[in-house]
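Here the complex is missing a single protein chain, while all its other protein chains stay put.
What follows is chain A.
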Amino acid sequence: MSLGGQQQPNITVSNTAELERVAKTRKNLDVAEEYKKLKTKENANFVVIGHVDAGKSTLMGRLLYDLGVVDERTLKKYKQEAEKIGKSSFAFAWVLDQTSEERSRGVTIDIASNKFETENCSYTILDAPGHKDFIPNMIAGASQADFAVLVIDSTTGEFETGFNFRGQTKEHTLLVRSMGVQRIIVAVNKLDNANWSSARFEEITAQIGQFLTTAGFNPKNVSFVPCSGLTGANVTKKPKEGLIPWYTGGTLVDELEKTKPSKRAIEKPFRLTVADVFRGGVMHPVSVAGRVDAGSVQVGDILVDMPTGERAAVKAIEVDDEQRDWAIAGHNAVLHLAGIEIDHIRQGDILCDPTHPIPAVSSFNMKILAFESITPMMVDIHRGRLNTAGRVAKMIAVYDKATGTVTKKKPRHILAGGLASITVQVDNGPGVIGGGTIPVEVGTRIVLRAFGQTVAAGLVEA
């Protein structure tokens, strides 16, 4: 046989046949019951936010090291490598900053997640990038979080830069609040640079506290912890006697433990936001990772991917690197899929229950809180990992913030700080995958950005 005339073996398996084959393996579990029976620890996700170089990654790296998640040997290796390129203080951050780009530049670019357990609860850290260019990645992380840890650099001058008008401290905080986060722990970091001065701590606490209240956080959901990621003081272990005599509260980990995970939408139809699509190995050519936003899933379920509308069957499920038969709202799961091509599923898509799929729409109404002034303009639409171009097409009404009554219909301009309803149109240029639609439903949280600033955030309305 000539080489050119070689016949390709027919490897295309009919999609429906594949789906049916996998669907037969379904065990028909009552996942909610199983979940109640299973006596595992509670699990919670928290996002770590703050201005660039506040020490977010270092603090989390330290936390993981002190809790024994990262072993001595690995850290030693990081220390040596970091010293080699003259960034010895970055060793802890390298636990989370894994790519060569992040390490050589010394900044976090993408969300990194890592896991640790305490006696009562298992936690997933979502370490957000602080640089303003990577806020889309930070939004992706914040959309999966139950609560937030705000890291503040208390060094003289640094706190002020991070907290000023264009610093990320404020933008991040407002973002997590508008993503639905209610509980926030403020880690006053690098306090060793300020000689553990109580005056400095008080000063920062006062300013941040006031800001958090105006941002809509209930003071009883806010706590402040003085600490140092680099030395490890008051992160997992109580600081040495006499170092911070004026502080009576617990360590950072103590504060984490005080946090109750938020309620899960277990009874709602299944939704999973795809954070990553990858080849899970020889046996699993298409795998997705993401957090189960609502409902539950079990092996053998048929799911539909939105906005593409492609169907896929769940071959296997992993939760926290363990094979499971099911996953439920709140879990960070990896689903191994069958009956779908890897190119047909993308980061930011929603996998959902085929009987109650999330609609893919080209325009939607939303109620927003305006961070900047808004006119009909081009915006970036962010919905978790999904990030697409669109525009503010119509402005429906402006509301009074206190009473919620309409103050002006069809405004031509929404002022910064205003509460309003608008129509957002998704950019439908050709070449845009998904045909210019995005999956949203009533209650979906959306962030609108333009010119590198968050201009508005809010909820999708009917």
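Just so it is clear, a contact is a pair of C-beta atoms (placed from the backbone, for glycine too) under 8 Å apart; a residue touches a chain by one contact, two chains touch by 3 or more; residues count from 1.
Here, contacts and distances are computed from a predicted model.
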Listed names "Protein DOM34 homolog", "Nucleolar protein 6", "Ubiquitin-conjugating enzyme E2 2" or "Ribosomal RNA-processing protein 42", with the criterion being the UniProt name of the chain not displayed: "Protein DOM34 homolog"
Residue of A:Thr16, A:Thr74 or A:Gln98 touching the missing chain in the full complex: A:Gln98
Residue among A:Arg26, A:Lys268, A:His284 or A:Arg346 that touches the chain left out of view: A:Arg346
Residues of chain A in contact with the chain not shown: 98-101, 105, 109-115, 131, 133-134, 136, 275-278, 289, 321, 346-347, 373, 375-378, 380, 387-389, 391-393, 410, 412-413, 427-433, 436, 449, 451-453
